[in-house]
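Shown here: the complex without one of its protein chains, the others still in place.
Each chain gets a letter, A and B, in the order it is written, and its residues are counted from 1.
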Amino acid sequence: MIATALFIFVGCSLWSVLYSFTSSKSLPRERFVGLKQYDRLFDSSRWMESMENIAIYGLCALVFSLGVGFLLAVAMDQKIRFENTFRTIFLYPFALSFIVTGLVWQWVLNADFGIQQVIRDIGFTTFEFNLLASREYSIYALVIAGLWQGTGFVMALMLAGLRSIDQEIWKASRVDGIPAWRTYLFIVIPMMRPVFITTLVIIASGIVKVYDLVVALTGGGPGISSEMPAKYVYDYMFGRANLGQALAASTVMLSTVLIILIPWAYLEFSEKKGDSHA
Amino acid sequence: MLEAGPHGTKPRRIVSPHNIMLYGFLIVAALYWLLPLYVMVVTSLKGMPEIRLGNIFAPPVEVTFAPWAKAWDSACTGLYCEGLKVGFWNSIRILVPSVVISIVIASVNGYALSFWRFKGSEVFFTILIFGAFIPYQVLIYPLVIILRELGLFSTLGGVILVHTIFGMPILTLLFRNYFASVPVELFKAARVDGAGFWRIFFQIMLPMSLPIFVVAIILQVTGIWNDFLFGVIYAGTRNFPMTVQLNNIVNSTQGVKEYNVNMAATLLTGALPLIVYFISGKLFVRGIAAGAVKG
Partner (left out) sequence: MSSVVINELSLNFGNVEVLKSLNLDVAEGEFLVLLGPSGCGKSTLLNCIAGLLDVSAGQVIINGINVTWEEPKDRGIGMVFQSYALYPQMTVEKNLSFGLRVAGLPRKEIRDRVDRAAEILQIGALLKRKPGALSGGQRQRVAIGRALVRDVDVFLFDEPLSNLDAKLRTDLRVELKRLHQRLGNTMIYVTHDQIEALTLADRIAIMKDGLIQQLDTPLGIYNRPENRFVAGFIGSPGMNFMQGLLECSDDQWQFSTEGLTMSLQDYQFTREPVQGTPVEFGIRPEHILIGDNAASQPIQSVIDIELIEPMGADTVVWSKLGGSSFTLRVDSEAVLSKDQSLPVGFSAARASIFSSADGLRV
């Protein structure tokens, strides 16, 4: 079992990294060309656009899903009525696939029938909200759809974190006369640091992989304005039969994830061991 | 005797600025989350002329189930016009074996990892963490080669194998964490009673781990059903799962766009994970949280 896991997860990754230094086209070939694939990769406008897009998408997705997710969790934690109903509503998109998510939003954002047209029908005839046709803003369509799918999950994680805080902390802060917002800001959020970090890592590693959503919602367009790295890999691997390029791109993705992952894994697991064996 | 002045429950205004802000925020958020579902449902029940005339939020004037029938039975996925039913049965054929196999293997793995300190268990654990987070893109092509060598590329068996492999890290970690919470004394007592690896697993651990199996099933069923990438790469055209067929129906460039059929098809594809979600309720939350968070 260990050998299998080692072979597949480590062996295959290493194979991909290795062949990213070759000039493989439709089939892998051991003709090593050094960093040439990487040179071409970073010269490619499509790749650079992908990198820029994932930076925008990643930043927006992180900030808003963490921010909105936390606010929703705080709201849910106020002993509200219909808590289960609200939870169900916020979380159901997470059960849906990115394909379904992408197609729904493609329809909602449709220029001729969707939100734009609805608001024009009300009387704002010059209203412009056509993200899908805009080179500049198509990436934000992905953000909106991605947040719709994933924020409920962040909320659930945050709510679990809030609920795990000792109720006596809240009592103590009430006796001390500390207003609720200051308790959240200065006591609860610092206490939830591990939850935030873990959530961050999960969202981040999901962002790097984003592929289906692009395929379903924008197809990377208009033009190349909403391309993403994972789609670049797939297209060069299977569509354009340029394996070397695809593998170089995937290696860059792997490095990015490792940069996020290693410090976190180090923190998370070394801390835990310290606790359990102390 | 009560004195003068306040007594009993402090009166609270139901309509306070605090409550207005709180529920206002929740309701606005709920609308954002519900809107697409509502739009999907009403669109799928309208005829095309009505869609062209009205707006997407208007409820159907004339309810029709024809789009649903077409989506299921005769919508065109590019080459064939057999509807989503083909994809549905493909997805089922992929789903059932993948879920069963991956959970069987992962539960034994997780049990072994948490109770039997074997040589290399630390390495194994590290590989699993690595495997749970690395982008699939680095593994795609090597797996294509391996499946070709095994003669499984573009077959149901191939895609099932891939799902089993990619489900392994997260599921094993899930089971490991669950078994790690079982008191180790129980395990020691069983060993003192002379039970071995398999006996302890089947007679002691399995009966007490039903909840975690449910969580694992939820995780795998939604995950595999919603997969697109592996289906499109490894399953082969004849075995495309429902998500791939759905995308082909909606995003095919030929012919006139039938939005009502598209939305019916989208709902049909989302139906199974939604049903799983509504039935499992809190377990779903626990499942995704457990599967994703703790190592």
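For this structure, a couple of remarks:
Rule of thumb we're sticking to: contacts are C-beta pairs under 8 Å (C-beta built on N, C-alpha and C of every residue); 3 or more make two chains touch, one makes a residue touch a chain.
Just so we're clear, the structure is a prediction, and the values are computed from it rather than from any experiment.
Partners of the chain left out, restricted to shown chains and counted across the full complex, are A, B. When the full complex is taken into account, the listed residue touching the unshown chain is A:187, out of A:187, A:200 or A:265.
Contact with the omitted chain, checked across A:3, A:55 or A:172, is made by A:172.
By the touch criterion stated above, the residues of chain B touching the omitted chain are 1-10. Although one chain is hidden here, its contacts on chain A can still be listed: residues 166, 168-169, 171-179, 182, 186-187, 190-191.
In this text, only the chains that are shown with their structure count from here on.
Residues 22-23, 25-26, 29-30, 32-37, 39-40, 43, 51-52, 55-57, 109, 120, 123-124, 127-131, 133-143, 145-146, 165, 168-169, 222, 225-229, 233, 243, 246-247, 250-251, 259, 262-263, 266, 269-270, 273-274, 276-278, 281, 284-285, 288-289, 292-295 of chain B are the ones touching chain A in the complex. Chain A contributes residues 1-2, 5-6, 8-13, 15-17, 19, 28, 68, 71-72, 75-76, 78, 80, 84, 86-100, 103-108, 110, 113-115, 117-118, 121, 148, 152-153, 156-157, 160, 198-199, 201-202, 205, 208-209, 211-212, 215-216, 219, 229-230, 233-234, 237-238, 243, 246-247, 249-251, 253-254, 257-258, 261, 265, 268-269, 272 to its touches with chain B in the complex.
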